[in-house]
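Below: one structure in structure tokens.
Removed from the display is one protein chain of the complex; every other protein chain stays in position.
A, B and C label the chains in the order they appear, each numbered from 1.
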Amino acid sequence: MSPGLRRYIFVRILLTIPMVLILVTVVFFVLRVIPGDPAVAILREGASEEQLASFRAAAGLDQPLHIQYFRYISGVVRLDFGEAMKRSVPVMQEIRTFFPATVELAIYSMLITASVGIFFGAYAAHNRKSAADYGIRISSIILYSLPIFWLGLMLQMIFGAQLGWLPVSGRLSPGMTPGPEETITGLYTIDAILNRNWVLFKDAILHLILPSITLGLVLAGIFTRLTRANMLDVLEQDYITAGRARGIWERVLVYRHGLRNAFIPIVTLLGLQVALLLAGAILTETTFSWPGLGRLVVQRIYDRDFATLQGAIIFFALIVAGVSLIVDILYGFLDPRIRY
Amino acid sequence: MNISSPNTTAQTSKLVDENIGFVRRIWRGRIWYGTEWYITVIGGLILLGVTMMTILAPVLAPYDPNEFIGAPFTPPGRGQQALVSRTGENPVPSASEITDEVVGVQRNQNGVNLAKELNYEYERYQNQEELLTALENGEVDLIFINQELVPEVLGAYPNLGVVDEKLGRSYRLGTDNLGRDISSRIVWGARTILGVALASALLSSFVGIPLGLISGFAGGKVDRTLSLVMDSIYSFPGLLLAIALAAMLGPGLLNVAVAISVIYIPTFYRVVRGQVLSIKESLYVDAARSLGAKSSNILRRYIFPNVIPSVVVVFSLNIADAIITAAGLAFIGLGLPPDIPDWGYDLSKGHSFLVAGQWWMITFPGIMITLVAAGFSLFGEGLSEILNPRLVK
Amino acid sequence: MTNNQSSEPDILYKIRKLVVEYHTRGVVVTAVDHVDLDIQRGEVLGLVGESGCGKSTLGKALMRMIEPPGEIVGGELWFDGTELLSLPEREIREYRGSKISMIFQDPMTSLNPVQRVDEHIIETIKVHEPETKKSAALERAQALFERLGIQKRRLNDYPHQLSGGMRQRTMVSLGLALNADLIIADEATTSLDVIVEAKLVDQLEEIRKEFWVTILLITHNIALVAQIADRIAVMYAGKIVEIGYVNDVFLNPLHPYTQGLLQSVPNIKFDEREDLFKMPGEPPSLSDPPQGCRFHPRCPHVMPICTQVEPQLLENSPDQLVDCWLYQNLPEGYESTIEVEK
Partner (left out) sequence: MSEKPEVNIRENLVEVINLKKWFQIQSGMLDGVLSRETIYVRAVDGVSFNIRRGEVFGLAGESGSGKTTIGRLVIRLEEPTEGEVIFDGIDLASVKPSEMRKMRRRMQVIFQDPMASLNPRMTIGEAITHGLKIHFPGDSENHRDTAFNMMEKVGLTPPSSFYDKYPHQISGGQRQRVVIARALVTLPDLVLADEPIAMADVSVRALLLDLMVRLKNELNLTYLFITHDLATAKYICDRIGILYLGKMVEIGELRDVYTHPLHPYTQALMAAVPIPDPRERRTQTMPAGEIPNPINPPSGCRFHPRCPIAQAICSSEQPELQELELGHLVACHFAEDFL
């Protein structure tokens, strides 16, 4: 690894720390400082005075701000987000149980987004100004404008209720949940492969189809447009024309030379997509009652569980910061101009 | 040094600078921009439609969106009643002559409201069988049944005859679980969704644009700290931040708008800062500085006018995002208070009735949200291609 | 090889009545208007003209690389006996890179930044000679680099690690990788520093002799053509107005535009043409070119016929063609207002 690259990675890692710190601080202020008393907002007007007081005490809101902040930060560093309200279960433990479901949904959705996005984006860029180009552009705009949960509901209605081909909710059919001895990663599809339990695998995949298509397709709307824009930039470069002048096949030019160059900015876009993915997961999980972190957040809003809400948000923030770090490092390896 | 494709600047200027009317210039843009023009115009038409719907809501909406006007779950196009009596013993030639006759109606059906409206004497029965047997054995002389059931009823009860048809209202898009007219809620909902989206876009631009200008123009430490903060928020899942904010602020038009606007401040910031940086480096700003122009003058006459086009594009795309996010918030119960007609709210309510087959409660609001959001995106995308191609990454 | 008359020099590329049009924004622009041009085997032909005269378009058309909204609408391209316009796309592709290759203006962007230099050359060789093994291709690449004065180790570098001059020489080696008969250099030295440009020009001279390759040098730099070219073709507003050997054309330019152009080229030698010729007006827009001879609005010897009828590119003396009424007998009804010794 060249000194240039080592420096680049070192700087990127160091830069992540302030980023996470800022994110976590923003979450802290959002949940405490903006106008209105969080206790009232959470418990709604009906709450009596001592209910408000006990809520504030439980959430530690009655402490002076800087103490709250200090305890909050030390908690974040130790990944200890306190106890879930009314459940006396450490928030982190709840996150650990529900998060694998979100990861599994995210992985399959991302596969759909990336494959649809890159293929159609590259195709549209290659046949610029053709009917296909405009067709793809307009349909990707419509796709992105579809509210995720509405698409989910529609798919549920058509494929679930009407045609009955696919399960419409939950991760597995009742009674299929693997026991602790089989759970390795918490991702059913992966565990099923590792344990060669094809029945579980089939059931898990069936349950995954509708939600990941919903989330995957909607995000593919943006990803196609971004891939197309990057591909267009690349295809206009002189080295593509120079390649054509050397007799290189058009397909090779676009899908090998073009895509290899466009792939670098696309990787960084993947980093951004993860953030959109997690946001989308909240809605998808609620629609398909998918037992992931997203649905947990929504449920805990109904239960007015301030601690879990805060814990989940911070956890998401750390995930996003981690992913963007990995993506940036990948960027360094992919782009020879940084590697050497 | 020279431009490879032939230099058509002089010729194209003929197309542009004749002082023709504004509309004709837009129409002439068709040949100038080709399909980008069509995309922008389609987007523009959708926007126009939504704004018309907002302004003319009282005229367009047949009923008050919150009033329980019809029977719950009336399918689209349905709602009208038929007056049925025993054949041969028809006490009244048509509905208008009913004076003191008692009319049988079925609970939770539109017949009840119709009877009340025409202030007939009416008798309520639990279900259709009880209603029909009541008519048959003379408890009641006339009954209201849903117009679409007439063929089936007459088939089953040959001894009944239709006195009058197509009475009362039909609901173009049907009614929801509380019997409210969905088409009215759609029309009135436009005003809400546009209000929230516009308010949030304005809020985020009021904060994002000035910060972008300062950061781009000032540079140095200010620029580095600001861009670090903005980049971290930019990479954060927007909806989650909005959820946290909405949960804290509670329901309310402005609260939801604020919750959504926070996510898009970084978008405005990044685009404006990028533009300012590129313009600041341009030769004409150097020329202005060498003329001795003050910084404020440069900002006002050289930088800002050239930033506006990109801001308009981001504004339009931002509204599209805000619409979808607002619908998302409403779906998970953090939307507006129930008394404000809101498409997202209707969608979240419709969710639970889907299994029972009442598809129309969620289909129409969903289509409207997608249409309006797509409209703003089309308008923004087409505009960005026309103003400065491939600006909005 | 086509059989042609004994005295006639061996023509590599015969271009007849080539027309290329651009359809942009509802306006049709004729960038190349019925151009006739013969490129002799083994020569360096300088194609000069100001910006927007269509010389770059002509260069691309010779490789059939006109992209929409541009389009070759007429003419014949006889390359070494084969008419290229009638070939299907698949077959013309085989010509590109192996028989005709091109060097572009900006060395910084002509090489794929994520691909090593040797991969470029190996790929080009494999495209046209699939059966050649990778190692054989690498050897040819190393020989080429050595011949062009670049260290062999540079082959494993990425383009951004090479200097401007080295990159342009890499482009030259790509052009020679398959012993192309014709190299089209489109403003190949414009973005290089003057010393590096001079060295590249020297190398092009050596290569021409050693690889027996024909070079079409497209440039706006007329002094460069004087230095390296055998013959010069001057283009104006989509048409070739004069062709001839550099010595003849530079000493005795026939077409008024060529005369004006050569006198407005700055000369670094002192006491040479102390003040530059100031040609009136500006190059015309190609979307609605002036009636008749396109140079007539700026021509000092304009005659009535010039403003109505377009002249032809005819041979005024062996090896010197000119497209101007001064040197052609006028159709009846017009009289020549200016006495010019033929």
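In this text, a residue touches a chain if its C-beta (ideal position, glycine included) is under 8 Å from a C-beta of that chain, and two chains touch if they have at least 3 such contacts.
It should be emphasised that the depicted structure is a prediction, and the values quoted were computed from it without experimental measurement.
S.K.: Would you indicate which residue among B:Y269, B:Y302, B:F331 or B:F379 is in contact with the undisplayed chain?
M.R.: Touching the chain that is not displayed is residue B:Y302.
S.K.: For the chain left out of this view, which of C:D36, C:D118 or C:E197 touches it?
M.R.: C:E197
S.K.: Pick out which of C:L262, C:L286, C:C306 or C:L321 touches the chain that's been left out of the picture.
M.R.: Reading the full complex, the residue touching the unseen chain is C:L262.
S.K.: If I consider the whole complex, including the chain that's not displayed, which of C:I222, C:L286, C:V302 or C:C324 touches that chain?
M.R.: Going through C:I222, C:L286, C:V302 or C:C324 one by one, C:I222 is the residue touching the chain not shown.
S.K.: Using the touch definition up top, pick the residue from C:V73, C:A143, C:L276 or C:L314 that touches the left-out chain.
M.R.: C:L276
S.K.: For chain B, which residues lie in contact with the unshown chain of the complex?
M.R.: 1-2, 7, 9-10, 13, 16-17, 224-225, 228, 282-284, 286-294, 297, 301-302, 305-306
S.K.: By the contact criterion defined above, which parts of chain C meet the unshown chain? Give residue numbers in ascending order.
M.R.: 50-51, 163-166, 193-199, 201-202, 220-224, 226-227, 246-247, 250, 260-262, 264-270, 274-279, 282-283
Keep this in mind: only the chains that are shown with their structure count from here on.
S.K.: Which integer distance in Å separates the CA centroid of chain A from that of chain C?
M.R.: 54
S.K.: Quick check: how many Å separate the C-alpha centres of chain B and chain C?
M.R.: That gives a centre separation of 59 Å.
S.K.: On chain A, where are the residues touching two or more other chains?
M.R.: 129
S.K.: Mind pulling the chain C residues that touch 2 or more other chains?
M.R.: In chain C, nothing touches at least two other chains.
S.K.: Which part of chain A faces chain C closely enough to touch in the complex?
M.R.: 129, 237-239, 241-249, 257, 260-261, 264, 334-337, 340
S.K.: Which residues, counting only chain A, touch chain B once they are in their complex?
M.R.: Interface residues on the chain A side: 15, 18-20, 22-23, 26-27, 30-31, 34-36, 38, 40-42, 44, 129, 134, 137-138, 141-142, 144-150, 153-154, 156-157, 161, 225-226, 229, 232-233, 271-272, 275-280, 282-283, 286-287, 297-298, 301-302, 309-310, 312-313, 316-317, 320-321, 324.
S.K.: Which chain C residues qualify as touching chain A in the complex?
M.R.: That would be residues 63, 65, 68, 93-98, 101-102, 104-106, 109-115, 123-124, 127-128, 157-158, 160-161, 171, 174 of chain C.
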